[in-house]
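Removed from the display is one protein chain of the complex; every other protein chain stays in position.
Going by the order they are written in, the chains are A, B and C; count residues from 1 in each one.
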Amino acid sequence: MHAIVGENGAGKSTLMKILYGMQKPDEGTIVVDGEKVSFHTPGDAIARGIGMVHQHFMLADNLTVLENTVLGSEKLYGIGDAARKKIKEISDAYGLGIRPDVLVEDLGVADRQRVEILKVLFRGARTLILDEPTAVLVPQEVDALFANLRELKSEGLTVIFISHKLDEVLSVADEITVIRRGTTVTSVKPADVNARRLAELMVGSELPSPQTRESTVTDVPMLTVTGLNLAAFSGEEEGRKVLDDISFTIHKGEILGIAGVEGNGQTELIEALIGTRELDSGTVVLGDDDITAWATRRRREGGVGYIPEDRHRHGLLLEAPLWENRILGHVGERPNSKGPWLDPKAARADTERIVKEYDVRTPGIEVTAASLSGGNQQKLIVGREMSHEPRLLIAAHPTRGVDVGAQAQIWDQIREARHEGLAVLLISADLDELIGLSDTIRVMYRGRLVADADPATVTSEELGSAMTGAARGHLEHTESADDASGEEPDASGEGAEEER
Amino acid sequence: MSVPSTTSKPAASQPKKTAPSRRLSPSMMMVVAAAGLALYSIVRIATGANDISSVGQIAAALSLAVPIGLAGLGGLWSERAGVVNIGLEGMMILGTWFGAWAGYQWGPWTGVVMGVLGGALGGLLHAIVTVTFGVNHIVSGVAVNILAAGATQYASAIAFDGVKGGTPVQSPNIDPLPSWTVPGLAHWLADINDRHWFFVSDLAGVLGGLVTDISVLTIVAVLLVPLTYWVLWRTPFGLRLRSCGEAPIAAETLGVNVYKYKYIAVIISGGLAGLGGVFLSEVAGNFYREGQTGGRGYIGLAAMIFGNWRPGGLAAGAGLFGFTDSLRLRSNDNIHSMLLLLAVVLALAAGWQLYRKRFIHSGTALVVAGLSALWYYSVDDVPSEFISAAPYLTTLLVLALSSQRLRMPKADGIPYRRGEGK
Amino acid sequence: MKKFDKDRVILGIAAPVLAVVFAMVLSSLIVLISGKNPFDAFRLMFEYAQGADVQVLILNRATVYYIAAIAVAIGFRMNLFNIGVDGQYRLAAMLAAAAGGAMHLPGPLHILMIIITAIAVGGAWAGVAALLKVRRGVSEVVSTIMLNAIATSLIAYLMHTDILGRQPPGSNNVTTTPLDDTAWFPGIGVDVDGQRMEVYGFIFVAAALGVGFHYMLSRTKFGFDLRAAGASDSAAVASGVNTKRMVLISMLLSGGLAGLIGLPQLLGETHSYGLVDFPAGIGFTGIAIALLGRNSPVGIAFGALLWAFLDRSAPNLDFNGYEKEIATIMQGLIVISVVVAYELVRRYGLRRQQQQVGEQLAQAARKNPEEVAA
Partner (left out) sequence: GGSSSSSKSSGDKGVGLAFDVGGRGDNSFNDASYAGMQKAMDEFHIKGKSLTPREGESEDDKVQRLVQLAKEGYNPVVGVGVVYSGAVKKVSQQFPKTSFAVIDAADNKGPNIANLVFTEEQSSYLVGVAAALQTKTNTVGFIGGVKFPLIQKFEAGFVQGVHDTNPKVKVLVKYLASPPNFSKGFGDPTEGANAAKGQLDSKADVIYSAAGASGDGAIKVISQSGKTAWAIGVDKDQYKQPSLAPYKKIILTSAMKDAEGAVYNFVKSVVKDKKPQVGVVPHSLSDGGVDYAKSNPTLTDNKAAVDKIEAAKKKIINGEIKVRTTP
């Protein structure tokens, strides 16, 4: 099991795509089983027994799991019952719990991740490439995944895997290669390094020092949410409650972290708060204003900042220049407009300021958002949202896919604003981020807030068990849960992870 | 009454993917169809417009639905592979022209082949522009329409002018393709239909229309609907093709040659639209005539969207359009009697909405029902202009009344480039 | 940064020019098939267009096309495909003509009333499609195709002589009541061989619409929202754009503008709507021109002029024994090749920009670590 680590944009995915035949190298050789090969398409790589799980899901939502799995390899078992049988077989063998005939769009992220792995196994791959497979998983799921991988390894398969979570890398890899700006820096054994050293190898300089925690929480409520209810209106689960009686309060200067496996209502909660989804019932009060009936525009201009979970879909106009992206979402506010008119000049000037202050690495503000790397896009968004003195910031996965350096910057900015009385709703799959940043943590499961925890004491594993529905109420820290091997902390849990 | 139900069999057997909650079992569907036919029959008897379920009406509906359905199928193939095809009209024009050009010289079957190839040529052009060059699909389609119209007019002046029976805008006559009437049965059904009994005659009319004077191309076209369903949803080839319309980058990572499938799909799309064109110039008429397609390519596209990008649905859309179109063309009384049908259907709908406690919907339906009943009783003749508009109004009405949850292929219309997936 | 922009401008101009040349080469081949001389064909078209009278005709035609394409472009800018411009303008022109014929008002007011009627009718007809889309989820492609046909029927019905139509004695046409000359839109007189010809005064209205469209898009909050909704629906929604409202407004705008398409002819030339001879199909041409001009007011202006030129010089081909369809074929080829050329240039530009961004960042990064280390 070989791990590859490196900064954002270091070239990890690119390297893997080359190994998988999706991109062509300018020069160099690839040797598989002692034989020199050259791949023109992924098909060639598949034929050589290479399989890849991509950083972003490569699934067709409107096709079934079965269809997604057999696609491209129909010759193996056809597209009918034989294939279905084979899928069941693999699924049972590795405990993947796959249901072949559901539409992929009805699956949660963890299930999708398993489908991706299934796709590879179905093709009988001998070499597995996993590009950041754990970014969206909770600790228990990560552990389950690694257990599967170890089993595969024991059967003689080769696994290459990429992750930004260095602890993970250290715990499972047999060897680690560090790359930086497209070249190999070094290869090390996990036993010879620790996480800090590894990070320094990646970044090429020292890491920022860990934060000091000081509470800025006041007792002035900024956001008060009472009794939010929302039922799914379409799809397989029509009528199921996706938000079930959600109530909470965020005070000025407080960061409320919400933990939860993706698909448990966080997205809907955000949508409800920014007003793109109409509630069945419940009220949302911001400061002294009841904003339940406000339209999105009014809410955003009334002091709700928003860092969306999917920046490409919700945060940016990729084909538009940076300065227009700076206007997005704040078109009615200074300096972007005066009355009904835009003020491009002022907007440009202010974009320059954001670029400088937030260290957005770009040669200018006329380039399109698409030409920035993800991390820099994220910094632009953070800068934009912070520029309008929000009273409430909704930050969803603010550092997802962002490298260590940029991550620290974004955290600093959030903390700084909190200091000045900002209330933050933080939603993140990165439990360390959640624990490190939040003043209070609540756990969301199946549309309900099922548990709360004190970030000062709680561990990721404890949170993880609540996120899978295994624990409820106030999570008290217990020493036994510190065991990093990842046993389920609460043996009486319902094993809800497999249930859907 | 439902012509749709006669041509949309595949819809019944589609897997539980779309609209999961409202699948009807086959026997339920039969019951619903029978109830519809009974209602229709009552209206027929009440209005005395016996033509509305006559053998001729059904046969005409079928033949008017065929070119639209073929164009729609063409659209389906293309859009299932992710290429929006507004160029169907142009491909259809190419079909009429090439079909006639080859047909009058070398016989109707050569005409069919050449017409399909002509349409496919239009498809190829569309594929080159959209797939290879990644241009906006609508631009390309519009250009195909312009080019096809210009090129065929130009070619007619060269190829047909001066030929015996031909003119610069019209080809010489083409020999007919074979068509059949099922002996005995057709006659017997027509006979029952002529008795104008309740229900039985209407059923006989429907069945009779399907066995009377059926052109070989009609049979081909009808078979192409389930065939398309089978190929696209039941074969590896179809799976790959659809994956290109849903998630081309994912397909690429699994070794699917997305370009190839898009090309194939768009070329087949053109071929199908071309076949629709051939139907016009060889079956519906017996020569090519400038402007003969009359916008049927666009209607085909509309039928496909109406049918939610599914073969059964599009057959229903084409059937509905063909049905009202033939009602309109055959007799003015037909449309007049439809006013009563509309009133009855809306009254029923109003009752249903009342039952579901949607009072505003119910009220609206009731008012419209009243108005159309009033209209029916106050005039003997609907102005001919409204008769001309009937198929379009009906389509719009059906769409407005049935709630639409359109589900187009996810990557439909989005330019795809190999190797640019992240 | 400046440098890219200059390159972009050069590429932006070179691309369509090369594409037009390419289209001409292809058309030449097609002319050759019929055994005629393509150069003669082009010469005939260009020579003919030298005439002042033909130039007036080209401008007039371009005016109409320009309005049509702008109407279509508004929809396209937010990913709405308004195929219904054709029906919208015919219905609007007919009702505006009827209303104008019934009114007797002083000059500018009369014209104003007619314009308002046309905008209202065009907008209302497009509004039907918009409502169906917003309320019932009906695709605007389908509904506008249907509404075009329904408009045709409605016009024919309303033009019954006992409703709004009248049949001049001896004529086989049906028209609306001719407009008083207070409603005649003054044109710009041009003297052609002692004969007075008029450039539609509406050309100024069209130009104003273009400028308005440009400012609306680039300088207003509304325009920004419109573009955002067109560029990314999801991002627009998150930014607070109410897409349903946007669909409604842009469809109404598109239809309202469509309502103006028939007015240059109506107010500047025919002064009544003729059932048989009022021009049809301009909406479809508008789609092609909007796409050719890439939905930008300036691009559309060039597109409209080019299209009008081809339209107006085609008769000279016919006159000299060439097939006039050559012009139609050229129009199709030009659309394809211009758009392909733009796409190639765009892709090239994007790649270059990314590379430049990458290089500049890499340079910056190379300097940085040294500073840190120091």
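Here, a residue touches a chain if its C-beta (ideal position, glycine included) is under 8 Å from a C-beta of that chain, and two chains touch if they have at least 3 such contacts.
Owing to the predicted nature of the structure, the values given are computational and were not obtained by experimental measurement.
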Report summary line: For the chain not shown, touching visible partners are B, C
Requested in this report: Have a look at C:V134, C:I155 or C:L226 and name the one touching the chain we're not showing.
Outcome: C:I155
Report task. Touching the absent chain in the whole complex: find that residue among C:E140, C:D225, C:E323 or C:E343. Result -> C:E323
Report summary line: Touch assignment to the omitted chain, from B:A38, B:A157, B:L354 or B:A400, lands on B:A157
Query raised in the report: In the whole complex, what residues of chain B lie against the chain that is missing from view?
Result: 51, 54, 56-57, 60, 63-64, 157, 160-161, 164-170, 172-173, 280, 284-287, 289-292, 294-295, 325-326, 329-332, 384-385, 388
Query raised in the report: Which parts of chain C are in contact with the chain that was left out?
Result: 53-54, 57, 60-61, 64, 90, 152-153, 155-156, 167-174, 195, 265, 269-270, 274-282, 312, 315-316, 318-324
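We take it that only the chains that are shown with their structure count from here on.
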**Report entry** Minimum number of chain-to-chain contact steps, chain A to chain B
**Finding:** 1
Report summary line: Chain-centre distance (mean CA atoms) for chain A and chain C, in whole Å, is 45
Query raised in the report: Can you list the chain B residues in contact with two or more other chains?
Result: 405
Report task. Give every residue of chain C touching chain A within the complex, in rising order. Result -> 1, 4-5, 218-225, 227-228, 231-232, 234-235, 237-242, 350, 353-354, 356-357, 360-362, 364-365, 369, 372-373
Query raised in the report: Mind pulling up the chain B residues that touch chain C in the complex?
Result: 129, 133-136, 138-140, 142-144, 146-147, 149-151, 153-154, 157-158, 295, 298-299, 301-302, 305-306, 383, 385-386, 388-389, 391-393, 395-396, 399-400, 403-406
Query raised in the report: In their shared complex, at which residues does chain A touch chain B?
Result: 13, 20, 22-23, 41-44, 46, 52, 54-64, 67-68, 70-75, 78-79, 103, 119, 234, 236, 238
